[in-house]
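Written below as C-alpha cells is the structure these notes are about.
Of the protein chains in this complex, all but one are displayed in their positions.
Naming follows writing order (A and B), and every chain is counted from residue 1.
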C-alpha cells in the first residue's frame, strides 16, 4: 500500500511540517531509509541522524526541530511508526477456501471466508469463525473452537477442545493443549494423572514460535486478552496469565501460577509452581522466582529480590574476592592489636 | 465412563464411610467439584474445604474424619485420585486403520489394530506394534521400530532407526533422533562429526512437547523405562537417563551425561557434559551442574552445591550490601584502635 505524508499525518494525529504530497511506500530506521520511506526518531538523541537520513519524512516527538526535513510531530513516535507500518504492510491476502489437500473431520463449522492450506488436519466437531487462516501442517484436534480473524502459522498443533479467541495469532511450531506434567508417585514408579482440562486463549493474544502451553489437569489454563508471548515460552497446566502481559523468549512458568495484567517477564525467567505474580510487575531477565510478587514490584535475580537490591548485590558479587582478602587482612590486624594488648584470642 | 462410589472404594482399596451407590462421572478439586464428581484431600489441612465441597465423595487419608461427607479413606489420596481419574477418563478410541492420506514406505509391518492419521509419513522398513496411534504430521524415518500401545502426538519427528518401547507417549512437536552437536575444529572452520548412533526409548516413558533428543555419535542415547520428561527438554547425544527419572520443563542435558534412576531434575536445570548424576538425586530448579552428583544428594544453585548450603548462601547474597558496609565500618574501628595504640597500618 502507499500513503501520502499528508494522509499519514492525519492518521497518526500528527503536526506536519513540510509538504503533504510525497508518497510513502515503506517504513525504515533512519540509517536505512530511502526516499520512498518514512522514518522515526523516538527522542532528541537522534537529532543528528534525522539530519542525515534519506527518508522523505520523519515521525518525531512534539517540539522536535529540524528545518531541513519534512517532520510529522506526534506524542509517541514509536507507536506512530507501528501504526503507519501496519497500514503500509496490510496486504489483503486472497481467501483460499479449504484446500482439497486438507483433511476436514465431521461437523466442521466455519465462516464463509477462510483459508485452509494443504496439509492442514481438522478433527471432528471443530468450529472456526470468519477470516481464519490455517497454514500448512496445522493440526486442530476434536472439538476445537476458534473466533474470527485468527491466523495459525505452519506446523502448529492445537489439541482437543482448546478454545482460541478472535484475532489471535499463533506462530509456527507451537503446541497448545499438550498434557500437563502430572505424575503421582506409586512406589518407585509414577501413575499418570489424566489431564482433563483445556487451554483457553482469549482475543488479541499473540503466541510466539515453538511455545508449549499445557492443558489444565482440571478446568482451564487461561491466557487472557492481549497477552503476547515471544518464542520458546513454556506455560504449564492451570496457569492463568492476565491481560496485556508480556512473556519474553524462553520463559518457563510452572503449574498453577497466576500472573496479573500488564506485567512483563523478561527472557529466560522461571517461575515456581503455585505462585501469584501481581499486576504491573516487571521481572528482570533470567530471574528465578520462588516467592509470590505483589503488584507493581520490579524484581530481579535468582532467587528474585527487589531490582535495586539486585543491582547492588550483583555488583558486590564481583568484589567478593576483594572482600575475602580484606576480611583476612582485618583478622590479622585485630590479632596484632590483641597481641599488643596482651590478649590472646581463644 | 461412570463408576459407583462402592466400585471406586474397591478399586483403590479404600475404606468407604457413607452410601455406596452414588454415581461418579468425574474427578475435580474440592472447590470445583459438583455432585457428579469425586474429589480428594491429601492431608488434614484441607478439612474445612472437605466440609464445604459439593463433591459426592472425597478420597481422604487414613483416619480423616468428616461425618457430613461420604469419604473413601486410602493410604495415598493423590495416587488414588490419579487411578480413579484414569479409569473415568479412559475412552476406547476407535481404531482408524491406516489413512489413505498417510504415506507408508516399503516393508511396513504393524499390529492389526493401529490408527495412522492423515498426514503421517512412514519411511521404509518401519515396524510398529499393535494398538499404536500416529497423529497427523508424525514422521517416522527409515528403520524406526516401535512396541505396542504407543501414542505419538501431532507433528512429532522420529528419525531413522530410532527405537520406541511399548506404552511410550510422545507429545506434540518433539524431535527424536536429530543429530548430536558434534563439530571438530579444523582451523577456523568446523568439520561435522557424523552422528551414526540412535535414540532408544524404553517402555512406559512419556516425553513432553517440543523436546529434542539427539541420536548418539556412536551407539545409543538411551531413555530408560518409566522416565517422564516435561516440555522443551533437551537431551544431547549419548546421554543415558535411568528408570523413573523425571526431567522437568526446559531442562538441558549436555552430551554423554549419565543420570541414575528415580532422580528428579527440576525446571530449567542445566547439566554439563560427561557428568554422572546418581540415583535418587534431586536437583533444584535452575541449577547449573558442573560436577558429578553422588546417589541420594539434594543439590541446588549454579554452581550446584548441597541444598542446605544453597539455602544459606542465597539468603546471604541478599545481605551482601550490609556485609560490605559492616566490613567497611570494622575497618574504620580497627584503624581507630590502631591509632589509639600508636600503630600505623602499612
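In this text, contacts are C-beta pairs under 8 Å (C-beta built on N, C-alpha and C of every residue); 3 or more make two chains touch, one makes a residue touch a chain.
Every value quoted in this text rests on a predicted model; they were computed, and no experiment measured them.
Only one residue from B:173, B:208, B:226 or B:284 touches the chain missing from this view: B:173. Among A:69, A:145 or A:171, only A:171 touches the chain left out of the display.
The hidden chain makes contact, of the residues A:4, A:22 or A:85, with A:85. Shown as candidates are B:23, B:95 or B:336; the residue that touches the absent chain is B:336.
Touching the omitted chain from subunit B are residues 103, 119, 121, 137, 139, 155, 157, 159, 173-175, 178-179, 181-186, 188-194, 196, 210, 212, 214, 218-219, 232, 234, 236, 250, 252, 254, 268, 270, 272, 288, 290, 301-303, 305, 309, 312-313, 316-317, 319, 323, 326-327, 330, 333-334, 336-337, 340-341. The chain not displayed touches subunit A at residues 26-29, 32, 76, 78-79, 81-83, 85-86, 89, 99, 101, 117-119, 135-137, 153-155, 171-173, 204, 206, 208-210, 226, 228, 230-232, 243-244, 246, 248-250, 261-262, 267-268, 285-286, 314, 317-318, 320-321, 323-324, 327, 330-331, 334, 337-338, 341, 343, 345.
In this section, only the chains that are shown with their structure count from here on.
Taking each chain's centre as the mean of its C-alpha atoms, subunit A lies 26 Å from subunit B.
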